[in-house]
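Missing here is one protein chain; the remaining ones are kept as they sit in the complex.
What follows is subunit A.
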Amino acid sequence: MEESKKNYDLTPLVAPNLDRHLVFPILEFLQEHQLYPEEQILKFKIELLSKTNMVDYAMDIHKSLYHSEDAPQDMVERRAEVVARLKSLEEAAAPLVSFLLNPSAVQELRADKQYNLQMLKERYQIGPDQIEALYQYAKFQFECGNYSGAADYLYQYRTLCSNLERSLSALWGKLASEILMQNWDIALEELNRLKEIIDSKSFASPLNQVQNRIWLMHWGLYIFFNHDNGRTQIIDLFNQDKYLNAIQTSAPHLLRYLATAFIVNKRRRPQLKEFIKVIQQEHYSYKDPIIEFLACVFVNYDFDGAQKKMKECEEVIVNDPFLGKRVEDGNFSTVPLRDEFLENARLFIFETYCKIHQRIDMGVLAEKLNLNYEEAERWIVNLIRTSKLDAKIDSESGTVIMEPTQPNVHEQLINHTKGLSGRTYKLVNQLLEHTQAQATR
């Protein structure tokens, strides 16, 4: 069981596409779930931190890892270095920072970027050098773990910056900061802004563009599974052709999240069919219980298989850093997404099963749904009552009988002819337009 858990752990695939700081929450999660030995995770953490400026934190971890009181020499040295650099950057950015801290001065800024730059230069002697320093300072703050400061500075920087490249990386920085501060609403805004830039900007190379999209999707995972509306958003984003292509070419593991979102989300049902096709194409390159579940239900109609997969899916969801978020409710914790997933998956199976059957034994049905007989009956009765299901229960023989869903001939005829008048109307309009155009010519 341990093995399979590790098999489905996507951290090694996901991490390379994230910022160092963003990997921390994942590592925390893994530590909590004890998928890997604690020591290993701590070592990873130190390694991660070694490239950032969060030296104090790294020292703490080092202490707890080796149970020693003194930090290694290089860390101490690095700390001094970091502090020194912080000082120098602070000085460089000081004029602009002080300007920005002055509310009355900030009010003088207008929407016009050129004007602002001009004004800053003339009245406060703040030139491009200082603005550049602000960027460096913000970046340094981010590296130190001061995300809120970094986010503020980066926001200001973006209003002043004229370099597109820089502006883009500032945006990435802002997004990371917001994610780490868990400001999901703002983060979502930033994400959409970034998406616009990536899609619109004529990137240096298509390859670069694809890479940026992949990053965006990975970073978005934090937002989508925490934001209220995230599950619709994730489908809207991932399911676009460009993004889907990017997933198929370089990051098929993201399909897991998209599949989960599809199962959980009822509103995007129409797109599901398309997605099933994608799954069929990709099942050679990537295997995942959640995807296999969909394949079982919608491709092979193998309901026993689907039922088995459902259990695996549960495992996967609980152990996934993005999906398995816990909610402490009183004194026991639940994973809301898991419950939702199971409920919907059950519904999927049941729906499809009912579609092709006219009479089903309740016992078998209960088994297929991972419920006991009583529960199953209640569940079905509920469905019938909410008129989601056109069926009757025959309690004597213990079966569910579907109402025949033969399309009415009358309906069919109407369907066939429905479009005709619209088409003809359009045709006439075209004709009129055409003749008018000819007449004016």
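Criterion: a contact is a pair of C-beta atoms (placed from the backbone, for glycine too) under 8 Å apart; a residue touches a chain by one contact, two chains touch by 3 or more; residues count from 1.
Everything that follows uses one rule, which is that contacts and distances are computed from a predicted model.
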Subject >> Chain not displayed: protein name in its UniProt record ("Auxin-responsive protein", "ER membrane protein complex subunit 8", "Trifunctional enzyme subunit alpha, mitochondrial" or "Eukaryotic translation initiation factor 3 subunit C") >> reply: "Eukaryotic translation initiation factor 3 subunit C"
Subject >> Residue among A:Lys266, A:Arg359, A:Arg378 or A:Lys392 touching the omitted chain >> reply: A:Arg359
Subject >> Residue among A:Gln31, A:Gln211 or A:Gln280 touching the omitted chain >> reply: A:Gln280
Subject >> subunit A, residues in touch with the chain not shown (by the definition above) >> reply: 249, 277, 280-281, 284-285, 299-302, 352, 355-361, 364, 397, 399, 402, 404, 406, 409, 412-413, 416-417, 419-420, 423-424, 427, 430-431, 434
